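Notes to accompany the following structure.
Only a single protein chain was left out; the remaining protein chains are all shown in position.
Per-chain numbering from 1; labels A, B and C assigned in written order.
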Amino acid sequence: MLNFNSPIKSEKNYDDLKIIEIEPTIKINLRGNKRQFSTKIGKILSILPPNEANTSSGNEKFNLLWLSPDEWLIYSNDKNISLEDQLNLEESLFNEISKLNQGAVTNVSDHWIMINLKGNKIYDLLSKSCPYNFNDFKKKNGSVAQTIVNHIDTILHNKGDNNINIFVRRSFSEDFWRWLNDSAKYV
Amino acid sequence: MSKNLRINKNKFIDQTARISFKFNNKKLYGYKGDTLASALLANDIHLVGRSFKYHRPRGIMTCGSEEPNAIVQISNDPSFTEPNVRATEIELYEGLEAFSQNCWPSVNFDLGGINNFLSPILPAGFYYKTFMWPASFWEKYEFFIRHSAGLGKSPTKPDQDLYDHQYAHCDVLVIGGGISGILSARLSAEKGLNTILIDDKKDLGGSTLYENNDIFKIDNENSNIWLKKQIEDLKKIRNLTIKNRTSVAAFHGYNYLLARENLTDHLSIHERKNKIRQRLWKIRAKKVVIATGAIERPLIFDNNDRPGTILSSSIKKYIDYYGVKTGENISLFTNNDSAYETAISLDKSGVKVKVIIDIRENSNSVLSKQIEKMGIKILRGYTVINTGGYKRIKSFDVKKLSNDGGSVVGEKITYKCDCLGVSGGWTPMVHLFTQSGGKLKFRNSDNVFIPDENKIPSEQISVGSSNGDFELDNVVNNTVKSIKVFLGLDKTNYEQLKIECSKEKQKRNIWLLPSDKPMFKTKPFLDFQNDSTAKDVKLALREGFKSIEHVKRYTTTGMGTDQGKLSNMHALGIIADSTGTNMGELGTTTFRPPYTPLTFGAIVGRNVGEFFDHTRRTAIHNWHVENKAEFENVGQWKRPWYFLKNGENMHQAVQRESKAARESAGILDASTLGKIDIQGIDASEFLNRVYTNAWSKLAIGKCRYGLMLNEDGMVYDDGVTTRLGENHYIMTTTTGGAASVLSKLEDYLQTEWPELNVYLTSVTDQYSTMSICGPNSKKIIKKLIPALDLSDENFPHMSFKNSIIDNVNCRIMRISFTGELSYEINVQSNFALNVWEKCMEAGKEFNITPYGTETMHLLRAEKGFIITGQDTDGTLTPSDLQMDWIIGKKKYDFIGKRSLYRSDTIRDDRKQLVGLLTDDPKEVLEEGSQLIESLEKKPIEMLGHVTSSYFSPNLNKSIALAIVKNGKKLKGKRLIVPMENENINVTITDAVFYDKDNERLNA
Amino acid sequence: MKNKYSIFSLIKNAFSGHENWQRAWRDATPKKEYDAIIIGGGGHGLATAYYLARKHKMSNIAVVEKGWIGGGNTGRNTTIIRSNYLWDASAGLYDHALKLWEGLSQELNYNIMFSQRGVMNLAHNLQDVRDLKRRTHANRLNGIDAVWLNTEDVKKFCPIINTSPNIRYPVLGGTLQKRAGTARHDAVAWGYARGADQMGVDIIQNCEVKGIKRNGDRVEGIETTKGFIKTNKIGVVAAGHSSVIANMVGMRLPLESKPLQALVSEPVKPIIDTVVMSNAVHAYVSQSDKGELVIGAGTDSYISYTQKGSHNVVEETLRAILELYPIFSRMKMLRQWGGIVDICPDASPIISKTQIKGLYFNCGWGTGGFKATPGSGDLFAHTIANDEPHKLNASFNLNRFVSGDLVDEHGAAAVAH
Partner (left out) sequence: MFLINCPYCGERDQSEFSCGGEAHIERPKQPTELSDDQWAEYLFMRKNIKGIQFERWNHIHGCRKWFNIVRDTSNDKIHAVYKMGERPPVK
């Protein structure tokens, strides 16, 4: 297999703040809205897509983020998930949903880069350039927000106390990384 | 050695920390805690600057952000200097250098002062009435006007400081850290509400902080001591954030406020390194409490602008807070009790006020009794009619006021002085309230505009003196009362406070004080910075400028850097008096943001220089950099423009790349094209509606070029869409159009065609695209994927195959934008660089040549393919582009179809796309140049313009595409491209220059 | 002529303490009937009245204004005047205006401070270069004094621009129109008002139009807060409020009224001696005679009549300003405000008759109306007086939205001004 190249591959530490790019993992965009769709997802992933806005569901293996009433993002927690497993998962979802016209399954593994932020100051850092009100988000494990950070579209996923995963489009990711690290100096 | 007027030691100024600074190159000393103004006053320096128009000497007049006169240039380092800084606001730091502005050669001797003598012919609006002769001379007059106007100087080198932004969301935002703000913040935070308290000073406490008169008592303690305890308690509350040195600049709708926090301006230069200078807070508050206080008004009389004329409350602050006396022979002039407070403070510090001129006939408040007890002389019912001195006030004249206050009577008395305190009453700071959309009402009893409680635009409340409460008991009790209602509190700790204070009973207000001279011989200043006087206002009224906005604009009153904080009320008062209007009906001028001037840098934050705008990079970007690509900005993307090889210039590189692509093999990074994954049972129908051509019959595995119009029928975007499965397509868009196409398609799906079952997902960043073209491209692909059957039967033009390169899944499309046999490899972006390198490796024996956008543009122009945005400009239909073949005439409808049949769009002599050949095959036309038939006919009729133009190495001649009126019918016609120095002859040709029969696609 | 303005009259009046200046215009109360009424007392409306009186000898006319004259976009714009438009129709219109500007102070005997300090438009990408060159060539052939400048020339003409090739969107060149420049906006309204008033035009302030009375397909008068006024010709020059007036007669116009913001810095000594505009990074700046940097921001995307816009528009503008002029970072914003601009789909104005007889509209100037003031007034006056457009405004009719014959100036006016 060829080596992948992600744009960042780096980890930085600041006072009360740690920024790290998580190695690429499978990410799949799901679209659909019928009950059958949900059931099928449930069967394949053993988790149901959440109906409540700005939330996620998940188990050890996968996270399922609400993006809109008919859109979800799956991503894996497992860094070591094999490419074969990834393809199998994509294929079974595609066959069960896209092919049967229950919705749409799209691989977006490389569309999004995932960056993890940890530490007491992560919300101060993001709030430098993000108009989103984190007051409720930070209290609730699993919260999801799609918003803009420094004018870039992002998906934010609360992974626990002062621990969030940020998804940013690949082509913006180097600039976003640079901005994060610059701003981290002035939190 | 100048005099030292620092006479008090107190806790606010750290007299152990001496600070040296320079004013107009003279080395002086102050202390930590000083402002530049207090330090100058301590050195007995009043004269700080010159006024805008008459260049009159002006001194420090206030102690805050309303200061109109004492504005200075900080530093003369070209990247650090800052114009128009208020000496009353800037905190003293070691090494501070300040300079007077708007004077030459110096503030003490300013040649511009001659304007003062010309002032009779320089009334308001004089420039509208003159400088018209001779007609061509205005710019020459203007040169002088411009150079004598302006105040400080702009920096001339880039700023080295950093600025930052921070969003904050809170339940309650309290603006102002005076007593009412502190009470509000405490009540709010103690209720458990997430609260932010903002104050522009370095310490909380407002004027109560340094109140030392023991007639002001709360719960039997002096008010300052009581407040100090409140502040200490306040600082312990966890859900309260206090921001000092922070000033709210703007109050927008939806309780969105901007506040500028000053972080380093008070530090010595070496302490500022690597720190943010200012941070702009963007605050979204559920509720807002405005507790911005009030500012003292001056009084309007002849020559009321001499240095040494200071607001009375500022004199009090200078003595009580800074320990500085503002003169050695101080008198006061007032229409209310606050000057008495000042006199008492001065007296306590051992400075005897010589006389208080009070325009009121009597006053019997606690304060006035205190004054009388002290034996300070009060002249009641008198007014100041003039002042003496030039660079410093030396004396003032007083006369008795007539009963109606309209004139003066009796003998003139002259007093010597070196400082005159003035107090014209108080103006609530309602700026933020009105900025937010609130309406004011006028209170006749004391001539103030206060918030109209029935016209509050959002969840907000004004308290304290910004709401018109001026006396301590009212301030405290009304604040507590209104906050209780506002925040829904049951009980507070402030229910039964015992408050002692002085109550002012007598009021008398005269906006323009009478003089014993005729009006036109006086100079009663309203706007001290802009030199507009009461007589300017009266002149404006005489000339028919009746609305306050007209008067303001005609006289420039209130247009200075203080934005009329001191002058607006008097201007209004004088207009009301002169026109016999009630001030309430007159209304105020609009208070426009920001409340105090806001640094550009702070507004922009970190988005400067390298953070100005994002750069989007493809997954192969670094390879391009290493291989000497020059880049072109396409939207936010960086695309390789051309690759320089040993010593080439751009032209040579492009010629080489273009030849290589046609003769052997070229490779292009096309990853920036927009890619949209389309799924759903109605996907084909959807494409039918959005593209001009038909899609239902496209077989799975095939690709098709599509053209998208705007609803007005004009070409909008184009690209190849591939059918991956029965209900599955992948669409490509132009690089620049990607985002807007997706959002437009979503719009139609969600709002016009909700019946369609279609899902769109952007995969622009998911896949990277490399296009290999040229006669050897097939061989390269064969090397990369030996298993793939590349025969025309199995893999014809306009089709795609799924395949695997070195274990990585990829999609190979056989599509061509160059006219050459081409394969486009689409691969997940994280593998793209490696696949690209594999392609380079496989292509090495064929001299595979990476090429950039310029070559791509050249190659497609040889084939007459359009680039939307370059060959189109939003005014061309498909037919104009000679692309009638792509219009599905049988289709019932598609976006923009109806517009193609309007009377103007069906004309057959519209501007149309054609090819151009120059007579001289070496002559390359300039893109954008115009086409005409003849130079004889005037006016010259322009028939069209050149949209694309290149020297084609493959044809060895210059080629161009152009839009020409009625072009379709003009093949063979000779036209002229008129350049500035020459006319170039061209002939209209077919737009396809190369391989008209498309033979090379299968070569 | 009453009260001619000159240095001599200033000196003369100085002796009498300036007590004897006459009103610049009368405060008229409405008559029962006028030959024509102009709705809207901004620069365009007052200019229309002025030229109706001066060129078409119609003196029994009135301008009705709901607030104070010149209080709308006339007093809220960044005063840029230029005529370097792409299409022939636009070039004709705006250059007609520019020629009128050139003699306006003398014509009105009111110094409107028209200052031909040049307007430079910058190009920041290859398509910008093509578009601006296209425009420059078209201008030259239309007799408009536009020239192309390469990056070095740009730097020479305005040295404070950051022309480094290392900035995010480097300056690749620009076009310069030297005859272009700025004028004093308030003075334009006041000067036209004074001029019109002298010829007998009634300027009626604080008079809001509440309705338009029609008889079949023709107008009969207007209902106002000061009562009914009879007339059979109504010229509507209400800018952002044009649709509000149109709605009174059941008409819809191809307009959207959006907030446009502008700001000034604190005044400083001369630092920039021309007007520089940049569409690509969205910034334009000049310096007023008073010394303030005058900076125009963009429009918001939503309709609003509040004269307020979003803060992010101001932020984006200043971001672009600091990219091009990093020396301005320590300068301070003194004042910021908004206007309501009526924008046409093709970014060109409407100076047109309507299907209702006697009802004329002059609107759709979008973000760039100030520069056209004299030309717009002159051509609209012609259209009203003759019930027929002048050839210079024939293309700017309402029917173009039906036929599709638009005058698309988006390219030339992406931020347009």
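Heads up, the rule we're going with is that contacts are C-beta pairs under 8 Å (C-beta built on N, C-alpha and C of every residue); 3 or more make two chains touch, one makes a residue touch a chain.
Note that the structure is a prediction, hence the values are computed from the model and not measured.
A.B. asks: Tell me the shown chains the invisible chain touches, ordered by label.
C.D. replies: A, B, C
A.B. asks: Among B:Asp14, B:Glu746 or B:Asp990, which residue is in contact with the omitted chain in the full complex?
C.D. replies: The missing chain is touched by B:Glu746.
A.B. asks: In the complete assembly, which of B:Asp397, B:Asp469, B:Glu632 or B:Asp712 touches the absent chain?
C.D. replies: B:Asp712
A.B. asks: Among C:Lys66, C:Arg134, C:His241 or C:Lys332, single out the residue that touches the unshown chain.
C.D. replies: Candidates C:Lys66, C:Arg134, C:His241 or C:Lys332; residue touching the omitted chain: C:His241.
A.B. asks: Determine and list the chain A residues touching the chain excluded from the picture.
C.D. replies: Interface residues of chain A facing the absent chain: 53-54, 67-69, 71, 131-133, 146-148, 153.
A.B. asks: State which residues belonging to chain C touch the missing partner chain.
C.D. replies: Interface residues of chain C facing the absent chain: 241, 243-244, 247, 252-257, 300-306, 308, 310-312, 342, 345, 401-403.
A.B. asks: Which chain B residues would touch the chain omitted from the figure, given the whole complex?
C.D. replies: Considering the whole complex, chain B reaches the absent chain at 252-256, 284, 437, 457, 711-712, 743, 746-747, 750-752, 754, 892-893, 897-899, 901-903.
In this text, only the chains that are shown with their structure count from here on.
A.B. asks: I'd like to verify one number: the distance from the centre of chain B to the centre of chain C, where each centre is the average of its C-alpha atoms, in whole angstrom.
C.D. replies: 22
A.B. asks: Chain A to chain C: how many Å between their CA centres?
C.D. replies: Whole-Å distance between the two chain centres: 50.
A.B. asks: How far is the middle of chain A from the middle of chain B, if each middle is the mean of its Cα atoms, in Å?
C.D. replies: A distance of 34 Å separates the two centres.
A.B. asks: Scan chain B for residues touching two or more other chains and write them down.
C.D. replies: 282, 605, 607, 610, 615
A.B. asks: Would you tell me which residues of chain A are touching chain B in their complex?
C.D. replies: Residues in contact with chain B: 1-7, 24, 29, 31-32, 70, 83, 87, 98-99, 101, 103-112, 124, 127-135, 150-152, 169-172, 174-176, 178-179, 182-183, 185-186.
A.B. asks: Mind pulling up the chain B residues that touch chain A in the complex?
C.D. replies: Against chain A, the touching part of chain B is residues 162, 164-169, 194, 274, 276, 282, 284, 605-607, 610-611, 614-619, 637, 672, 677, 679-681, 725, 727-728, 757, 759, 761-767, 806-809, 828-835, 838.
A.B. asks: Under the touch definition given earlier, write down the residues of chain B that touch chain C in their complex.
C.D. replies: So the residues of chain B in touch with chain C come to 52, 79-84, 120-121, 123, 126-133, 135, 138-139, 142, 145-147, 149-159, 161, 163, 250, 252-253, 256, 258, 282, 518-521, 535, 539, 542-547, 549-550, 553-554, 556, 559, 561, 563, 590, 592-594, 597-601, 603-605, 607-610, 612-613, 615, 632-634, 712-713, 869-870, 873-875, 899, 902-905, 926-930, 932, 939-940, 942, 945, 947, 978, 980.
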